[in-house]
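Removed from the display is one protein chain of the complex; every other protein chain stays in position.
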Amino acid sequence: MRHAKRCSWLLVVLLFALVVSVAYAQDVPVIGAQNCAEPGNLTMWVWDENWARVIGSAIDVWSEKYCPGATVDLQVQPWQQYWDLLKTNVAGGNMPDVFNVSQDRFFFYASNDALLDLQTYFDEAGVDTSVWGSGMIDPYRWGDNGDLYAAPVNWDTIVIFYNKDIFDAAGISYPSEKWDWYGFAAAAAALTNAEQDIYGAAVYSEYQSGYPNWIASTGIPPIVGPGRTQCTLTETSSLDALNFLKDLYDNGYMPSVSIMGGASADDAFNFWLAGKLAMVSAGSWKLPTALEEATFNWDVVRLPRNPETGRTRSIVHSVGYVASANTPNPDLAANLIVYLSSDEGQRFFAEAGGVAPANPAVQQIWVDSFGDTEVNIQAFIDATEDSQGVTVFDEIWDKINTELVVNVFDLGVSVEQAAQDACDFINTQLSAVR
Amino acid sequence: MKAQQLAQPSGYADLSRPLKLLTYAMLLVGAFSMALPFVWMVSTACKPPAELNTFPIQWFPQQPMCMENLTELYDQSPNFNRYLLNSAIMTLGRTVGQFITCSLAAYGFARFRFPGRGVLFALCLGLLMVPFQAILIPEYMLLNRLGWLNTLTALIVPGSFSAFALFLLRQAFLQIPIEFEESAELEGANPLQVLWYVTLPLSVPALAAFAVITIQAAWNDFLFPLVAANTPETRVATIGISLLQGERNTPWNILMMGSFLATLPMLLMFVVLQRYFIEGVSLSGLRTMR
Partner (left out) sequence: MRKVSLPDLPEVSRNIMTIALNWLGRTPLTRRRALWGLALVAPNVLGLLFFFGIPVLNAFITSFQEWNAIKPPVPIGFANFERLANDSAFWQALTNTLKLLIFAVPVGVASALFVALLLNQQLRGRGIFRTIYFLPVVTSTVAAAMVWTWIFQPRYGLAGNLLSPLGLRDLNWLTRPDLVLIPIGIVMVWQRIGFDMVLFLAGLQNIPRQLYEAAIIDGANRWQRFRFVTLPMLSPTTFFIVLLSVINAFQVFDQVYVMTARTTRGGVGGSAVTLTYFMYDRGFLKSEFGYASAIAMVLFLIILGMTILQLRLQRRWVYYESEGGV
């Protein structure tokens, strides 16, 4: 039954895509694809088999339509070992011509001059890079001129996923766009049901899904300030945000890390899927999982507003395409990246559903790929309006992400102490790279 | 089966009844903890998506869908059989290779005096002492220079030499009374013939242990094949399984179905080989000659 339903929806989506593509064909594209100057061979790395399939079909069209004779050796590496393998290949002088990076890992390759400056290529292709939100591409700017070194593939923002059944059982109305931290705290308190082992919320988890969103809403960049010069965790507004969350935890409205089995966003989300949590903060990438695995009624809503600033900010992350600085075919590599970022190339992502395409021209196709769901998908898009890119790089990401969370939300360390410890480490790292 | 009846397990007369019950009780408690993760793997392999997230852990699927998950595995990983085949080729190649190189070397180290014997043996052992992560990059560079990246050769040849198996077999050979070999030599057999006709048949249990450990290690090897050969044509099953784990979403049931399929051959292998951990007929026959 379900399959049949899905198939019919696929058909509708495909039809829609057809209509849209016809409609867009007459309009000026947001990002247009270009013919390549000269065909050649490229190697390309991605870390996800589903992505590989999508990118593979895009590349087929590219090599047929825009660059006849070009070949791309598209290789999938397991996510868990992706960065280690990449370093192994780089060390052996075999950096792939084109590959995927995340915002936190970009820094290492950019700061070692290993990446191709894509700015001129995008300029030549007449691309207005402001079509992408600043949170999406600011972390991918590098050098004195702030040139673009990576093209964003997708974006994901953070919202609150909430279990409607638990709200109903507690007799509380569902949250609205306008809610603020006080409303959130009151709801978390009312939704907690110790007897039934149900917690109000878990929103503190590691980097993107968790506590940095709350710090961002106070108006400062979370964890590391602009220019990667200073740790911001010990600033008053950071401490306020963390203490707000810590109060919820101390009152028993949020479970500890150990109770959920881990500090990662996945652990909190799985706890929510198990019906143990009324509210969890998570990203748009969890939509397909929630649609498939949730056994209760649910919806999403934007993060609550900070009562002082009135802002709700989401950490936004975007996977990027980069090219090797030493590729023998820089023009070709850049041409492929422009194509994959173009309206045409991004449509493959949009139609596949799952991750949201970075190019706004195909956004609606992505929304429609979920069919006639009741879920408020618009919340994810609205969250891009005021969003904050990832400001840390890998050493800090790996260490601080979880250790701060465990210290505060599992081991009972005070926010001030944990933030100070974290900043000591971060500032050492920052001075090391400078 | 015959062998089991002929040869009593070494060491002990039959256990008395209370001792036997105690033994079973202890074995059962241990077996429980040994089997738990395996049981979870199998049960998760059959769970529908809606049952994947439960607290506390759920041991049996309410609505099992093993076949659906199996189909889904091959939908997500259409080359999975190819990966299993590559694993089998790699395992077979390495095991045969190690059997040849290591039994020869173990025999050489155990029974012959030659200059540099201690140093060479220590050098081999020393290689066991460097963690593989430390040589991951130089190993990759070496294979790259040989032009072996992404070939079955890279999966098989370097793994055909082993310090572990050398050490294991040498220890076993040292435990065999030397008289049998000496009498064979007096009859004019050359060292290869002695090894083949006398030493190896006397080492059946050790060879079984060698086989179990080498086959298992080759089959489960992950890091080496990952840097050596990771294309759809040369990928082994362990890597194929890890590709099912996404950055953001992991379909646990599909992942566990893949892991379960990959475990089955190893279980079969062990069930077959564990029979050789009994005093072999040939061995007890020879022993009575003393």
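A few points about this structure:
Just so it is clear, A and B label the chains in written order, and each chain counts residues from 1 on its own.
Rule of thumb we're sticking to: contacts are C-beta pairs under 8 Å (C-beta built on N, C-alpha and C of every residue); 3 or more make two chains touch, one makes a residue touch a chain.
Predicted model, so just to flag it, every value in this text is computed and none were measured.
Contact with the chain not shown here comes from a single listed residue; of B:48, B:64 or B:158, that residue is B:158. Between the chain not shown and the residues B:93, B:108 or B:251, the one that touches is B:108.
Where subunit B meets the chain that is not shown, the touching residues are 7-15, 20, 23-24, 26-27, 30-31, 33-38, 40-41, 44, 55-57, 100-102, 104-105, 107-115, 117-118, 120-131, 133-135, 137-139, 141-142, 157-158, 160-164, 166-168, 171-172, 174-178, 191, 204-206, 208-209, 212-213, 216, 220, 241, 245, 255-256, 259, 262-263, 266-267, 270-271, 274-275, 277-280, 283-284, 287. Contact residues of subunit A toward the unshown chain are 83-84, 87, 90-91, 108-109, 112-114, 256-259, 261-264, 266-267, 394-395, 398-399, 402-403, 406-407, 410-411.
Note that in this section only the chains that are shown with their structure count from here on.
Note for the complex: subunit A touches subunit B at residues 47-50, 75-81, 84-85, 87-89, 91-94, 266, 270-271, 273-274, 276, 283, 285-286, 288-289, 292-295.
Subunit B meets subunit A in the complex at residues 49-50, 52-55, 76-77, 136-137, 140-141, 144, 226-227, 230-231, 239, 242-250.
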